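With one protein chain withheld, the remaining protein chains of the complex are depicted in position.
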Amino acid sequence: MSLDYTAAEMMTVTAARALANGTTCFVGIGLPSEAANLARLTHAPEVVLIYESGTLQTKPNVLPLSIGDGELCETALTTVSVPEMFRYWLQGGHVDVGFLGTAQIDRYCNLNTTLIGDYREPKVRLPGGGGAPEIATNAGEVFITVKHSRRTFVEAVDFVTTVGFGRDGRARDGVPNIGRGPTRVITDLCVMKPDPETKELVVVSLHPGVTAEQVQEASGWEIRFAERLETTPEPGAEELNVLRELKARTARHHAGNETGAQA
Amino acid sequence: MSLDYTAAEMMTVTAARALANGTTCFVGIGLPSEAANLARLTHAPEVVLIYESGTLQTKPNVLPLSIGDGELCETALTTVSVPEMFRYWLQGGHVDVGFLGTAQIDRYCNLNTTLIGDYREPKVRLPGGGGAPEIATNAGEVFITVKHSRRTFVEAVDFVTTVGFGRDGRARDGVPNIGRGPTRVITDLCVMKPDPETKELVVVSLHPGVTAEQVQEASGWEIRFAERLETTPEPGAEELNVLRELKARTARHHAGNETGAQA
Amino acid sequence: MAEFLSLHDAVARYVEDGATLSMEGFTHLIPFAAGHEIIRQGRRELTLIRMTPDLIFDQMIGAGCARRLIFSWGGNPGVGSLHRLRDAVEKGYPQPLEIFEHSHAAMACAFEAGAAGLPLAVLRGYVGSDLPKVNSQIKFIECPFTGERLAAVPAVRPDVGIVHAQKADRAGNVLVEGIIGVQKEVVLAARHSIVTVEEVVDELQAGPNACVIPGWAIDAIAVAEQGAYPSYAHGYYPRDNAFYKAWDEIARDREAFAAWLEEHVYHAGGAA
Partner (left out) sequence: MAEFLSLHDAVARYVEDGATLSMEGFTHLIPFAAGHEIIRQGRRELTLIRMTPDLIFDQMIGAGCARRLIFSWGGNPGVGSLHRLRDAVEKGYPQPLEIFEHSHAAMACAFEAGAAGLPLAVLRGYVGSDLPKVNSQIKFIECPFTGERLAAVPAVRPDVGIVHAQKADRAGNVLVEGIIGVQKEVVLAARHSIVTVEEVVDELQAGPNACVIPGWAIDAIAVAEQGAYPSYAHGYYPRDNAFYKAWDEIARDREAFAAWLEEHVYHAGGAA
């Protein structure tokens, strides 16, 4: 018996399930934050969430709007300086999983959050790298969660802000002291993993009701599909409840904050 | 009317007077610590004392036996990690005066606290550099206080643990981003300052009752004396009182601590 | 030794046209009041340095204060773009903005190195990224012990560093609490530093290892109540998320921005 859920919920629940209990996860804002906190509130109560603002082992009751919301500090085990966060905790090798979103991604999992167009004459200027370039290389492995679309899944990213496996899939070869890189991409349509040899992203699992054609249609390159293509397990009732409550709580909280005195 | 005082007291009071109110001073243990705290308790209430244990702006009520006594932390404005102390506070350029003792010193103010004899076959192994090598170059200037003797004031130090002006007086020439180096040496006999050109130590002031011959006798090289040789001002009654009370308080405190359970 | 000045006087004394200026606060404790004062005083040709330019630099860039920006993430957190920043980069309005773009890790290390008095920061960074291709400040060195190739960036050592903090005591010692970002680093790395505070108290009541910046490491302290609004001050007031959302519309339009600036900055005396 199937539950009612949206594609976005399917994506978040699938991303959350990827995070094993006890894992130490460096969390990007937005979709990764939603998924990581859902994991913490369901199957992974001992997942350790780290945000780049310096908040170690934080347990926010509502989703943060920014990477440095007060909620993250108030519910953290401790809060360190930002240099300490990047030097000791990320570069020091204490992060198992980096959880990232992106604006563009290519077949080798390179991420672009810098700009669309040419660097010196951008069509659209995006926010930039933030923590991602070093999360991608200093975390043990990287999960990426992003909505599937042709604007996002592109033949070639306009700029490699954050390396997946490089333009040729070989960028990590022989580089010492870095992590394994992206190990899975979770979208609203499917789950992809890099081929162990070529590092090209391969669809390993389609979400229920999604066809391979839909994935191809939403992607800017010729997508590879695994020979044994699985169907992603559906969200459970408990997961959907927890997620919806979390989002409702979050909306109420941020609305309650809205004084907008100067606006 | 002259007060009764010892040569050691004369040295400490003279060293204390060298420290101007408001100065930020990185304090070595022993004689420098005694002098710096005397300064703080007399003419320089706003001198800022820093110890390498990470204690910033500390105001110990008794002299510490070690560089990391609890007293230093309890009376400090704040206590930082030892890496932060050396990186941000010393190397970062926030120390006006480094106040050091030594086991050997030569005419160019090079200090040896490493060993007597040859490095690989030492006659006497001393404790080593500790904070001194970088205090001497990263503080704005350096004061040295040490008891005068031929064992200490030597023709050539056995090892340059901590640079004054190098074996030839030129070691600081052209080195960017370092302090001025030693600007005065205060002993129980006299005050010496480096010649502005050659950097050789010159006696600028003899303590009351001390002769140039005595200084020469207690030194291992042919000592230069300033043309206008001054007499160091005597300690005042207040200074002597404060110093003696400080030392008595210190002795009582450390005796009170003496359980020596395992000894 | 920290001098207590009005915000006007502190900015007038230390922030000059053409200065290199870092104003920090990682989401938390962003010194908006000081930013507005700089806009009011009409400073120009500044090199602005912040990991996350946020609304404060969007406003200063839009007001024409900036010629150059060094940063690592230039969005409106949780909302979207910084439209004044984009307008300057994409259209050169109100004037062209030269950008030097880093990752957070590199900038955090650059602040750390600045506080440590070093000329460079070394990190395991930028592996496989295109950023070194477009930012000439990113170089690589070889470890003399292991041969490993490591990234190097210049330390941040600004002419002026400005941060906001919760409180100062009467001797000018400052307590920063909560998300402390690179607040201490900015103060220590800068040639001159200004700290705005919510209040001045008799006792900081800080723990033994709290983030306390001694008064003798600060040039000027200015009381600026609500000085971090619309960001927040842990223990004082929350972030005004609605303002951050509303900013998107204000900043998207040159005229709406100009009107906002007129009303809320130029005609807002010394207040935030």
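So that you can tell them apart, the chains are marked A, B and C in the order they are listed, and the count of residues begins at 1 in each.
Quick note on the criterion: contacts are C-beta pairs under 8 Å (C-beta built on N, C-alpha and C of every residue); 3 or more make two chains touch, one makes a residue touch a chain.
What you see is a predicted model; the values in this text were computed from it and never measured.
**Q** So which shown chains sit in contact with the chain we cannot see?
**A** Computed over the complete complex, the missing chain touches A, B, C.
**Q** Taking the full complex into account, find the residue in A:Met11, A:Leu56 or A:Ala171 that is in contact with the omitted chain.
**A** A:Leu56
**Q** Sort through B:Met85, B:Ala218 or B:Leu243 and give me the one touching the missing partner chain.
**A** Only one of B:Met85, B:Ala218 or B:Leu243 touches the chain omitted from view, namely B:Met85.
**Q** Kindly state which of the options B:Thr102, B:Thr145, B:Thr162 or B:Thr187 is in contact with the chain not pictured.
**A** B:Thr162
**Q** Who touches the missing chain here, B:Thr55, B:Ser219 or B:Thr232?
**A** Final answer for the missing-chain contact: B:Thr55.
**Q** I'm checking contacts with the chain that's been left out. Which of C:Leu150, C:Ala171 or C:Val200 qualifies?
**A** Of the candidates C:Leu150, C:Ala171 or C:Val200, C:Leu150 is in touch with the missing chain.
**Q** Touching the absent chain: which residues on chain B qualify?
**A** Touch with the absent chain occurs at residues 29-30, 52-55, 64-70, 72-73, 79-83, 85-87, 90-91, 110, 114, 119, 122, 124-134, 137-138, 159-163, 166, 171-172, 175-178, 254, 257-263.
**Q** May I ask you to list the residues on chain A that touch the chain which is not drawn?
**A** 22, 24, 48, 56-57, 73-74, 76-80, 87-88, 91-94, 138, 177
**Q** Can you list, in ascending order, the chain C residues touching the missing chain?
**A** Chain C touches the chain not shown through residues 117-120, 122-124, 139, 141, 143-146, 148, 150, 152, 154, 177-178, 180, 206-211, 234.
In the analysis below, only the chains that are shown with their structure count from here on.
**Q** By that same contact rule, can you tell me which chains touch chain B and chain C alike?
**A** Output, common partners of chain B and chain C: nil, no chain qualifies.
**Q** Take the average of all CA coordinates in chain B, do the same for chain C, and state the distance between these two points in whole angstrom.
**A** 40
**Q** Can you give the whole-Å distance between the Cα centres of chain A and chain B?
**A** 56
**Q** What is the distance, in whole Å, between the centres of chain A and chain C, each centre taken as the mean of its C-alpha atoms?
**A** Taking the mean C-alpha position of each chain, the two centres sit 27 Å apart.
**Q** Can you list the residues of chain A that touch 2 or more other chains?
**A** As it turns out, chain A has no residue touching two or more other chains.
**Q** Which residues does chain C have that touch at least 2 chains other than itself?
**A** Residues 112, 184-185, 211.
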